[in-house]
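For this depiction, one protein chain was excluded, whereas all remaining protein chains were kept in their positions.
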Amino acid sequence: MSDIESAIGKSPPRLEAAEKAAGQALFSGDMVLPGMLHGALLTSPYAHARILSYDASAALAHPGVKAVVTAEDITGGAIGPLVRDEYALARGKTRYIGEPVAAVAAESEAIARLAARLVEVEYEELPAVATIAEAMAEGAPLLHEDFADYFKIYPAPENGGNLMTRGEAVMGRGTDGFDEADIVVEGVYEVGAQYHAYMEPVSVLAAFAPDGRVTVWSSTQSIFRVQANLHEGLGIPMTKIRCVAARVGGGFGGKAEVSGELVAVMLARKAAAPVRLVLSRDEDMTSMRARHPGTLRVKTGAKADGTLVAREVELWFDAGAYADDSPAVLSVSLQYARGPYNIPHVHVLGHAVYTNKLRFGAFRGFGNPQASFAGESQIDELAEKLGIDPIELRIKNAIKAGDRWLGGQTITSSALGDALRAVRAASDWTRPRAAPAGCKRGLGVSAVAHTCAFLSAGAIVRLQGDGTVIVNTGAVDIGQGSDTALSQMCAAALGLDIEQVSFATPDTDSAPYNYGTVASRVTYTVGHAVHEAAMAVRAQLFDHAAAMLECAPERLELRPGGRVGVSGEPARNAEVSFADIAGRSLYAVGGPITGSGSFMTSDPLDPEHTKTSGLLDLGVLSVRSFGAQAVEVEVDEATGAVRVVEAWCAHDAGRAVNPGAIESQIHGAFTQGMGYALTEELLWEDCRLVNPSFMDYKFPGAMEAPERINAIVLETPEVSHPLGVKGVAEQPLVAAAPAINNAVSAATGLRLKRIPLTPERVLNALLAKG
Amino acid sequence: MIIEEEFTVEAALGHVWNCIRDAAFVAPCVPGCQDVEDIGDGAYRAAVKVGIGPIKTVFKLDIQVSEEAPPGFARIETRGQEGTNASRLTAKSDLTLSAAGAGATKVHYRSDVQVVGRLAKFGLGIMKKKAKALGAEFAENFRAAAEAGSPAAISGG
Amino acid sequence: MDISLRINGEECALSVPASRTLLEALRDDMALTGAKNACNQGVCGSCTVLVDGMPVNACLVLAVNVTGRDITTIEGLGEGGELSVVQQAFVDAGAIQCGFCMSGMIVSATAFLAHNPMPSRDEIRTALSGNLCRCSGYVRVFDAVALAAQRLSP
Partner (left out) sequence: MDFYQPTSLDAALALLAADPEALPLAGGATLVAMMNADLVEPSALVSLRDVAELQTIEAAADGGFRIGAMISHAALADEARLGGGNEVVRQAAARIAHPQVRNIGTLGGAVAHGDPSSDLPAALVAADAAIEIAGPAARRVVAAENFFEDYLTTALKPGEMVSAITLPVQPEGAVGHYEKFARVHGGYATLSVAVVLAMAGGECSHVRVALGAAGATPVRVDAAEARLLGSVLDADAVRDAAAILAEASDPIDDVRGSAEYRLMLVPRLLGRALAAAEGGA
């Protein structure tokens, strides 16, 4: 790395850190506009019911109420990223308790909330299905009778009743491969529903200008997904939709698709006034989305020497009342059900099923946490039966550069072996752990792979009058630090210091298209476009400099701090500054210097390598990065309580743009994965969510934080990226639950197959084991 | 949330059936029941005061006997709300009466109650215990009333 | 009701209904939107402010009940546009990610350090047990408080 690219590998504080520390950061719930009204939702009290009629008269008569909207105010079509099975508000039918049915705009939030309860809705209750079993039972009531007619972008099963999607992939000889196995292990694993618990509940501010153009500030992970949904769901042409990202208080996938934006826009339109809709915590937990709960039957076969030969998985996801991202989550989950190993014979089959519960959608890891909890737990069971050290077994079968993933995509670089060796050494793997009286301690391991290139992204880099540059990508920083990292990549490409780069607030009026801050993609995918755009600016800078210095562009070089000079002649007069060039371009020759970049992930699957059916086009998802974790836990034998003592998390970032930010992502993702493993579970009684509050849904606090989380950032440069970078924000969550489960096994000898590992479940298992 | 109660009344089946189907008779036995109105053909309206500690409210209920096989079985559908729709209640209850020798009657009722809204946020565990206690209290009141005399003989609640 | 609160050293007259929480008064009446509402039940700590120097959940305190008291919010920690030592330490330690919990976190840390100049890591952990964060995993948050303590100590 020449000193030109010095902006990479540094950990400057985030660009917006000071603003956030001062309490000045403006989240959409903090924003106020003159004449602004407040929105509130009326949600369905029934899990499944036809909506017969509305009577908003009482609500409208209430002093301070300015507008009431229901499905009758919908002026667009159905929405949904993969199957259009949903509307801005429940339309014709309501399909889960807590589904938004109507909304009110009023002078205060209190009035809006009270008036929302005055909107009378006549329902005709229908039988509901609370579980996958009930939903798939013969003659079960159908949530989406006309599912077959919905617009879809994936191959859906025909007349499957409540079956939303069925995906399958077969590699090598499929299950016949088990005939090569000396030892086979099989088990059924269950995973609970995890809530994102972003600290900022869903919030939106929408305002129409007199010309009918709406501006929406919202807490979202993708301003373009908001724009697309407003267009599809309300029929507003994109020329009349401007989406701006306010500061976002965490998303973790929960804000990848729309949350309250359509309702706020409907209210703002009808009330002809700006409307701010901010959900309360229990509304957010009851009405929005969570991670897919489900069941995975996994079977793995290996030779006596530890060579993995066959893997079979059958997976059932409860997808809730609307698809949201479910078909994609299922496809990704299946693609990771083989695990990061060279298993030749694989057969994976998955189903996602509609039930009368809130929608299950994108959440950090996107189906991989479920598959990895089952797969990585079973690998440890196999290691025990084979009498091989769990890390040895993983290293032996670890996938390497040049190998092919399930589906046929070629692995461009793999640091899996390095990661496993790193955590083995760092955790002093073989040293037995002493535990206080009444407790047992153990060390567990897990391996992980996840993608970081997904769909498309654009970038524009513009030279400013003083020779600094501004980057505009439309990628929303939801707290993971992408504003800073992308600015660093741009600075590196132009030899600038980070202070010489500013980052444009994501705004559909000015930003190039970007799918969204999802799938660990921003560093790699958007980074690609930023680099390309910066190089386009570099070329224009060199053209100008060549003229100004009267030499061929090829003889020029970038010099740190925003200068272009003749290589080999360091003297002052043999260089020009970016500012000089900017002046020339703006006022003399050539016109403004702007570079743009555009990138599309394309790594088509190979049907010869893997037969698939019912899966999404996974060719738009590629470039895997690898990692491993070792975790030490302490189990209290009297209560069954599990505590994480310490964790060692090695993850390959290709080339660490901002090492500090990557370590922070590892700390946060591991802790979120620890919550998934130990305490976090949404619970239903039939179709009613019973713990929609932070009082009853517990995720790790300061007291639960491990004594140490050792973040180990590996750097195996990614050949397919100009700067060699990869994204790692989801991996550390994916690896946590299986590593913790394996550590509990090491400590107690138990082989638990259901998360979260609540104290009650652990104690009962301890007693059953005797 | 399931509330199930089974108790024996020292009175003849026919008599117990008449008692249980007479709203004016049953109302005083329901703890917190303030008034009940018979709207005809198995439909009733009732107001029931409910409280746990400082939380006090009145559920306005619409009750409909949806199925009936006198004198042994009745299915009752209930819908209600409190605090201008702050919470909503729906319940499906099955009531079965059977002769239990020597002029006694076994009363068994099982209702599946769903509460949504502010009261549901409060905590299912406590609500179940409270509901169970209300169920037991009703059983005790009804048994005493049914054994004491016929519907007409009942004094105010 | 007409009340007066001393907010960040400035006497503020307000007329609020009795049911208005201090959090609502700060955010809606005083446009001090640093304190956040992530749960409104006193569990998450994102609404932490100081009343007479003590960290409290502003969502559980009625504005009328703290009339005449000294209220300190995140906006009042810095001096003349400069970040306080604790605020700067959170920036420098890389503790801030999405930032939504940070106002409450920094206010809690500030009050804690005022009474515990050289805390152990466990004492820092206990002091912040009422401030939930979903992004950081708390590692850099503890580092930031330790850094602030070091910079504050003579």
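Lettered A, B and C in written order, each chain numbered from 1.
Here is the rule we go by: contacts are C-beta pairs under 8 Å (C-beta built on N, C-alpha and C of every residue); 3 or more make two chains touch, one makes a residue touch a chain.
The structure displayed is predicted, hence computed values, not measured ones.
A.B. asks: Thinking of the complex as a whole, which visible chains are touched by the chain that is not shown?
C.D. replies: Across the whole assembly, the hidden chain touches A, B, C.
A.B. asks: Which residue among C:T21, C:T73 or C:S103 touches the omitted chain?
C.D. replies: Checking the options C:T21, C:T73 or C:S103, the one contacting the hidden chain is C:T21.
A.B. asks: May I ask which residue of C:A25, C:V64 or C:A149 touches the chain that does not appear here?
C.D. replies: Hidden-chain contact among the options goes to C:V64.
A.B. asks: Please output the residues of chain A touching the missing chain, sorted low to high.
C.D. replies: Touch set of chain A with respect to the missing chain: 438, 638-639, 641, 679, 683, 690-691, 695-698, 700-701, 703-704, 758-760, 763-764.
A.B. asks: Given the full complex, what residues of chain C touch the hidden partner chain?
C.D. replies: 1, 17-19, 21, 40-43, 45, 48, 51, 54-57, 59-62, 64-65, 67, 108, 112, 126-127, 129-131
A.B. asks: Mind listing the chain B residues that contact the chain we can't see here?
C.D. replies: Against the left-out chain, chain B lists 52-55, 83, 86, 118-119, 121-126, 128-130.
By definition in this document, only the chains that are shown with their structure count from here on.
A.B. asks: What kind of graph do the touching chains make: line, ring, star, complete, other?
C.D. replies: Chain contacts: open path, no cycle.
A.B. asks: Measuring between Cα centroids, which chain is at the maximum distance from chain C?
C.D. replies: Taking each chain's C-alpha mean as its centre, the farthest from chain C is B.
A.B. asks: Any chance you could check whether A-C or A-B wins on number of contacting C-beta pairs?
C.D. replies: Per the contact counts, A-C leads.
A.B. asks: Whole-Å distance, chain A centre to chain C centre, using C-alpha means?
C.D. replies: 30
A.B. asks: Whole-Å distance, chain A centre to chain B centre, using C-alpha means?
C.D. replies: From the centre of chain A to the centre of chain B is 49 Å.
A.B. asks: Quick check: what residues of chain A touch more than one other chain, meaning two or more?
C.D. replies: Within chain A, the residues that touch at least two other chains are 693.
A.B. asks: Could you say which residues in chain B touch two or more other chains, in rising order?
C.D. replies: In chain B, no residue touches at least two other chains, as defined above.
A.B. asks: Write out the stretch or stretches of chain B touching chain A in their complex.
C.D. replies: Within the complex, chain B touches chain A at residues 1, 84-86, 88, 90, 114, 116-117, 120-121, 123-124.
A.B. asks: Enumerate the contact residues on chain A facing chain C in the complex.
C.D. replies: Listed in rising order, the residues are 11, 13-14, 16-18, 20-27, 29-30, 32, 196-201, 247-250, 252, 278, 280-281, 478-481, 660-661, 664, 666-672, 693-695, 699-703, 705, 708-709.
A.B. asks: So in the complex, the part of chain C that touches chain A is made up of which residues?
C.D. replies: 27, 31-41, 43-44, 46, 73-75, 78, 83, 87-88, 90-92, 94, 96-103, 106, 125-126, 128-142
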